[in-house]
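For this view, one protein chain was removed and the others were kept in their places.
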Amino acid sequence: MAQVSSIAEEQASTPLSPSKSVTLRIARFNPEHDSERKFMEFTIPYKKWTTVLDIILEVKKYFDHSVAVRYSCRQATCGSCGMKINGKPMLACFTKITELDSDVITVEPMNNFPIIRDLAVRFERLFESHHKIKPYLIRDDSEITSNEKEFLQSPKEVEQYIQFANCIKCGLCNSACPTMATDSSFVGPQALAQAYRYVADSRDKGKNSRLKIIDESHGIWRCHFAGSCSQVCPKGVDPAMGIQLLRGYLLGFRS
Amino acid sequence: MTDSIEFDLIICGSGLAGLRAAIEAAKKNSKIKIGIVSKVQVMRSHSVSAEGGTAGVLFEDEGDSIESHIYDTVKGSDFLADQDVAKRLCDKISKEIRQLEHWGMPWSRRNDGRIDQRNFGGYSFPRASYASDKVGFFMMQTLYDTCQKFDNIEYLNEWFVTSIIHDGYKFMGITAIEISSGNFYQIKGKAMIIATGGAGRLYSFATYALSSTPDGLDMAYRAGMALKDMEFVQFHPTGILPSGILITEGARGEGGYLLNNKGERFMEKYAAGMMELAPRDIVSRAIMTEIDEGNGFKHETGVDCMKLDLRHLGDEKIKEKLGGIREISIKFSGIDPAKEVLDIRPVCHYMMGGIHTNIDGATELQGVWAAGEAACNGVHGSNRLGANSTSECIVWGKITGSLAVDYIEKNTNSNLWPHHLVTLEETRIYDGIFRGKGDANPYEIRQELTDTMNDKAYVYRDEKNLVEGLKKVRQLKEQTWKHVDDSAKEYNTNFTNVMELDSMIRTTEIILIGAINRKESRGAHARTDYTKRDDTNFLHHTLAYYDPKEPIMKTHPVTITNYQPVERKY
Amino acid sequence: MEHRDENKEGIGGMINPRRYGIERVAYLLMRLSGLGLLAYFIGHIYETSLILKGEVGWSEFLELTQTTEGHVLLAIVIAMCVFHTVNGIRVMLGEGGVGVGKPARPDYPYIPASQNVKHKIGIYSAIVLAAIAMLYGLGVMFGE
Partner (left out) sequence: MSKMRESVIMKIHYGTALAAVALVAVHILMRLTLNFAESLEYENVIANYQFIPYAGMLEIILILLSIHGFNGLRVILLELKQGKVYEKAVSYGCVAAMVGLIAYGSRTILMVNMGMV
């Protein structure tokens, strides 16, 4: 039967075509045991579609089982695999080796998140901030009664918020933001963009209560429109835009 | 002493089914304590990858009917669906789609403001509600965000559940490892909902998230519950090469063509009525037949494939309705679908089988329900229609959430906590796995195992290959892979990976034995040595019960209400 | 709660202008110029208070500022002032939601609309104007 040729999506051991190699440097650090971060180096062959996540998992499988890294979907929709790749926060599964244009790839845990071990970081703060801005439609009739129809919404109205709804909570924006670099209490671009996502939804009636939540000393005002959040966002969310539009309400530019 | 936590309701799994159940339970009774225990963080569950749509009748005023949805589902299932269950799904889902909308779901809309629907395989009406091509992601977001309204839901993010504790007939709790700290816990509870999703990573070429392994199925199996219909594994016709990431059926729903190397829309030969929008089992078989007849292409990795052509849809339509797969194909395959055709091949995509439940999602163990892909309530029979799975997750998430609360309100846990079972489990995983010894690399074993499944139990199956596959699996099982080289406690995914492998080996055995036993072709189970459906001998579900040596296989009747099996033509 | 090292990037990360484009340079210059101006402002209030010491005190102070260092310092203050003002107006507009683009369906490859030419032009013109003003100031001061 012709169907038996297996496909090595989880990476076959024998490469099918001659391929180039890259040096992968992985930051290793277990705060419970180690006093400092060390780097381990591996030389890994790659092909044109190989991603950084692929080679990290290659290392985990064949060289060192103990690499701690978070991953799941491998298609840039689950937001697990954010890390610092050659100095910038990116999704490992959404970054091809060929795009990096470098023979050495250094992967480190994302900044501004506490390290659990190696590349895996804690997300509690991001989840809490997200929770804080009331990320749901606020209105009294959001529980449906038996034969009720949908709330009508035109494609144009959907367009007002859909881009912000694309956020996968990967935290790259929070890792790139200059305020987050020093401020442990800042709500952060991820949550602020989500606040705008709901405010901009024509079905929502919770604008005022949300504005009140983010109008505090470590709220929206700690954003200085540096824009780095938008530059690293892998999903085109453009949190910087959402935040400034949201602030427009507070400054009275918009109503 | 093992650390202990207590909840009223334990939900294992934070995908669509788990979150929907949590909301229902939290809403119904704000006093009960709900714990969502999941080995990934809440928003990282596999469900976020669902792309194409959620089926449900919304336009009865424009000619659609629930009756038709039921029949399409039953016919799609090759008549192995339990028809009362299919009816329940189709009756309930329309309201659920609107409920999601009321919670903020960004469904794509028609110009008149109503929720839009698109064509999907096997349906006689455009019935799949969609949100561009990220329906699962947006549904997950809507549910996760709605969960934030409730104070009685707690999230145990990245906790690996290892076993179910019960006293022989009634649920008592679970054991789990907190991955970040490596600590082992017993979690007591009055009721449990298993929503651990599918196990498609049993195949190396799969659309699934890398975390989709059969741990949940296996823990239920080990606890004495039956696994049902495991031989039915759905192969989606269009997995993109080389990654295996899904190109949604919505791509064909919007008008995409499948082409062979003669440039023909070959589906004409196999399903002239529905063409590319025939159910998945039929399209996948057609692709493999074409390839076997020499009408396929070779991908640069050396793999046989077929082409999916979306160019005629135009750039704007692709951006608007298929933005996600556009991103995927440009990024991972370097192909812009508006300009070039895509290389695709059938790919492991869904498990029709799962934990045996009744129409309410109740398992054989009192106090335990199962919902979503992990459950097998019989709604999909031998072949699920596209867009019916997210629907199923929502409907039974809600049903089980509500029933579990009723149960909790009526029952108190008076029995003595079975400490010895916890100790037994601790021994199993720490002495048997964590501190095990051996030379075999568990990751290589996993690779071989999943490659074997790909080779031996793919779209077309036969006795010889299946038996060889089973032999291979048993060989692998005997090797010394049960050891964890990473000795640290914190975030030890080496440990969880080996535990996943442990459950994978048991589950593949069940799939292969079920497939060997079913000497007919039905739905997703297509045998070249028994090419016809055999309703006299095989119109029944398969059950597998745990035995340390080998699964005990049984059968279970199919519920037929209105529709007698007929030959399936599209 | 126990203290956890948050692995924050710290001041070094906050001020590093090399990774995220001109917007991040503007952010840094805005902060530096703000602080610089504040320092100058405090100094300026102090120096003008010297006038209370009568003509002699004032002239002594004037002489101090007439040195080369004084001129250069003043030129930098002029540059900071112009940059901070022009960029400040840009930032104020942006932060009020003006010129940051319209929400729209994002298409891959994603280009964030808020990081648009209008704002880039704003930043560059702030820098250029600051440079011109500084040169002009130097011209006036050293031209005598």
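For clarity, chains are labelled A, B and C in written order, and residue numbers in each chain start from 1.
Everything below uses one rule, namely that contacts are C-beta pairs under 8 Å (C-beta built on N, C-alpha and C of every residue); 3 or more make two chains touch, one makes a residue touch a chain.
The shown structure was predicted, so the numbers you read here are calculated from the model rather than taken from an experiment.
Across the whole complex, the hidden chain's contacts among the shown chains comprise A, C. Within the set C:L64, C:M92 or C:V128, the residue that contacts the chain not displayed is C:M92. Shown as candidates are A:S21, A:T43, A:S102 or A:S184; the residue that touches the absent chain is A:S184.
Summarising the interface, subunit A meets the missing chain with residues 179, 182-186, 215-219, 221-222, 250-251.
Not every partner is drawn; the one left out touches subunit C at residues 11, 31, 34-35, 37-38, 41-42, 45-46, 48-49, 51-52, 54-55, 58-59, 62, 81, 85, 88-89, 92, 140-141, 144.
As a working rule, only the chains that are shown with their structure count from here on.
If you average the Cα atoms of subunit B and of subunit C, the two centres end up 56 Å apart.
Here the spacing of subunit A and subunit C, counted between their Cα centres, is 31 Å.
Centre to centre, using the average C-alpha position, subunit A and subunit B are separated by 25 Å.
Contact with two or more other chains is made by residues 122, 161-162, 166 of subunit A.
Touching two or more other chains at once are residues 105-108 of subunit C.
Considering their complex, residues 31, 87-88, 109-115, 121-122, 125, 159-164, 166, 175-176, 178-182, 184, 200, 223-228, 230-238, 240-242, 244-248, 251, 253-254 of subunit A touch subunit C. Residues of subunit C that touch subunit B in their complex: 105-109.
Across the complex, subunit C is touched by residues 132, 319-320, 323, 326-327, 330-331 of subunit B.
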